[in-house]
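Note that one protein chain of the assembly has been removed; the remaining protein chains are unaltered in position.
Letters are used for the chains, namely A and B, taken in the order the chains are written, and counting of residues starts over at 1 for each.
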Amino acid sequence: MSLIALEALTVRYGEIEAVHGISLAVEPGEVVTLLGANGAGKSTTLRAISGLAEPASGDILFEGRSIAGLGPEAIVKLGIAHVPEGRRVFPGLTARENIMLGAANRGRMARRAIAEEADEMFELFSDIKPFADALGWTLSGGQQQMVAVARGLMAKPRLLLLDEPSLGLAPVIVQKVFSIIAEIRRRGTTVLLVEQNARMALSVADRGYVLETGRLALSGKPEELWRNDDVRDAYLGGKAAKAV
Amino acid sequence: MSATAQAAKPVAARRFRGPFAGALAYAAIAALAAVAAVYTPFDDYILHILVETATYAIAVFGLTVVLGLCGQINLAQAAFFGLGAYAVGLGTADLHVSFWLALVAGAGVALVMGALLGMSTLRLGGHYLAMVTISFQQILTLVMINWIPVTHGPDGIGNIARPALFASGHGFLGLCVIALALVGYVVWHLPETKLGRSMRAVRDNELAASVSGIDVYRVKVAAFALCALLGGLGGGLFAGGFSYVSPDQFSFAESIVFLTMALLGGVASPIGALIGTALLIVLPETLRFLKSVPGLYLAIYGLAVILIIRFMPDGIWGFAQTYLRRLMRPAPFAQAAPDLVLVPAKIEAPSALEVEGLSKHFGGLKAVDGVSFSVQRGSVHALIGPNGSGKTTTLNVLSGLYAPTAGKIALDAHDITGLPPHARTAAGLGRTFQNIRLFRSMSALENVVIGAERKGNEIPPGDLPRGHAALVERARAALGFVGLEGRSRDPITSFSYGHQRLIEIARALAGNPTLLLLDEPAAGLNSTEKLELRGLLKRIAAKGLTILIIDHDMALVSDVASHITVLNFGRRIADGVAAEVLRNPDVIAAYLGAEPDVAHRA
Partner (left out) sequence: MDLILQLLFTGIGIGAVYALVALGFVLIFRATNVVNFAQGEFSMVAAFVMVVLSVDLGWPYWVSFLLSLCAMALVGAVFNLGVYYPLRHRSFLPVIIATIGASIFLANSVLALYGPQPQVLQGWFDTPGIQLGPVYLDSQYLLIIAVTIVLVAFQYWFFEHTLLGKKLQATSQDKEMASLLGIPVSAMIMLTFVYSALLGGIAGILVAPILFVSIQMGATIALKAFAATIIGGFGDVAGAIIGGLALGVIETFGAAYVSVPYKDGFAFLVLVLFLIFRPQGLFGERVAEKA
């Protein structure tokens, strides 16, 4: 059974129909990436899975059970953590407090136990260890991204939704973020990754899907997708793709 | 009355009865009402209720302006009402000046106080205004009660005189009816004036209003001062009508009564104000038992406010209107829309825009970091970069929504770095938003008229003279240019997302800008709409207008742009002729990602 399966999912975003009847599945232990240009409906797909956007039609099955229509608080308790686009680190809380709140979906836990887990996160994300007590808004983009991913992992998710983790980050930092994604995969957490940085995303993924204006255009292995001209078209436009 | 039907009405009237027929009919009805007021043998009790209704309604019209049109709150209307009433009371009873002089003085004092309160508060958020008006209300009550040598304290003022011509109760009612009719006419037609349109724009969307060239702060202060003025005027007449005033008539509770009247009837229209006022004066009179328990009827008002806000936010008239509107379809325009002329008023520099060393930092985040580029006149220049690279921040700094941390911006050789958004628009900047920002209570045409009204929009020689007709023609031309002229009277909410995008572009075009900034115009469009947009941009460019476009749709950018500037991590990584920039390896890496290559994957 797939860990998560979308069946003919359609989502409206305000007045726009952002996702038109897409079907896809992620198996346990996989890293699957969802590629596509801006406005292709990638983020909306993730928002529908985590309960921030309500599907207009179609279904979302998590371990075979429909979660369409559940609220975000209920969905994260089932074990789906969403690290949204733009990082969304709480600006007035410290890095450590942000990370500790990631465990909010796991019922009553001793503060001490949560603090210990947070310390483990600072071992995994050693770059932000010195900034554990800095307020969220004072962190750089890369530091905020690491806090956001660590916070997502604190939920002990079976499925981690990552939305554009490379957004606005310098190449060195992007590589760090992706080595962390590789590490998450090694630890057995299933990841559904939305990325603009196709090369990076395909380098860590087992499979990929390409969205174009809300529809599924392609799917396949990373090597196949990377060689496909349509993928380059989607990102760079017709002329440029031919020039590459 | 809703925005759409209101603006549409005079046009329809003009078509059937000529331009002044509507005003004449209104004047005739008002005169008839005044004559009826003077000669109908009402008893004193009815007279009392009618004078109260007329004078209160004038004050409630003030709330129609400030709350209904402009979306700002005023919880001190009874205080302004009291200022007018005390001016007439003290002026005629103690100082023995003429009623008219006292009335004008009272309205003037209210106007000045309103303007001062507004000026001190309206730059800040709305809750400040709410609290400051409550405070003002409280302090004025304190002054009325405690400054006994002047105000007579809690005893109030008696023996207030009326003008000789309107000395009888019926005569004075006639005066009140005339005043009500005059003020009602002004408030009714205000939404069709430049000021009224600006107020509605501010209420609908402050950001869009400011980039359409509206000085949001000044418009708010004007609305607030006008509201205070009407409060003072109503109060002055009230004092004349009752010949006795005391502080408890102008307490905070009365301000809430005014507010409830406006909300109940419908805050968007003077008709609603009149309905609400009449109902809340007559109802407590008929349900006298409510008044026998102190506090009971105000408690009901409080509850009514909560319920109206929750279940009937447009009030009685707004509710009725949704049905009336279906019956009143505006007539179509007789003539076809003219062609859109896009001519820069004057040319001072070869480049339309010069950006030098622009930076914008948010805390530890360097969203834009020392970016420079120049947009050649008549070109289509694209600003691109991956998500989060600082494009939209750059655009927001360019249009004045953020102050830059460092750097200089020159539009047509004029330094606009320190100007607020509306002044940049006046200097020739037009823009659209990634998340469409239209004035949602208005029709397509009204939206575009606001764009056409841009200060500094010199309608080219040979075009119609300035004036409302010219603005409408220009707006129709702009709507025609984007292909939506046939639906110009339709409300914004009836348009598809893609069409709303086009209307937003038309709004900017109608202002005849020197430079058009387009923030992700293709976002949210389907492939057909994207194709149409591409054609539109080419037609705009063919007219010689300079465009700076931000978009992710590379097919669109590579097709329409002649020059491209590429940002990444808030810095410029490439700049130049489109084809070359798109071949630049750094740019390709920024978009598709750099190493490690998939081929080297473990």
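Observations, loosely collected:
Heads up, the rule we're going with is that a residue touches a chain if its C-beta (ideal position, glycine included) is under 8 Å from a C-beta of that chain, and two chains touch if they have at least 3 such contacts.
Just so we're clear, the structure is a prediction, and the values are computed from it rather than from any experiment.
For the chain excluded from display, the touched partners among the shown chains of the whole complex are A, B. Here the missing chain is touched by one residue of A:Ile4, A:Met100 or A:Val149, and it is A:Met100. Set against the missing chain, the residues B:Val305, B:Leu419 or B:Ala589 yield one that touches it, B:Val305. Listed residues A:His20, A:Lys42, A:Arg151 or A:Arg232: the one in touch with the omitted chain is A:Arg151. The hidden chain makes contact, of the residues A:Pro28, A:Pro72 or A:Pro171, with A:Pro72.
For chain A, the residues touching the absent chain in the complete assembly are 50, 52, 71-73, 76-77, 81-82, 84, 88, 90-93, 97, 100-102, 104-106, 111, 114, 136-137, 151, 155.
Although one chain is not drawn, its touching partners on chain B can still be listed: residues 71, 73, 75, 120-121, 123-128, 130-132, 134-136, 138-139, 142, 145-146, 252-253, 256, 259, 263, 293-296, 298-299, 301-306, 309-310, 313, 362-363, 365, 367, 402.
Definition applied: only the chains that are shown with their structure count from here on.
Residue ranges of chain B in contact with chain A, taken from their complex: 362-365, 386-390, 496-497, 500, 520, 522-527, 552-559, 569, 579, 582-583, 588-589, 591-599, 601.
On the side of chain A, the complex with chain B involves touching residues 13-16, 18, 37-39, 85-86, 137-141, 143, 164, 166-171, 174-175, 196-203, 213, 222-223, 226, 232-233, 235-240, 243-244.
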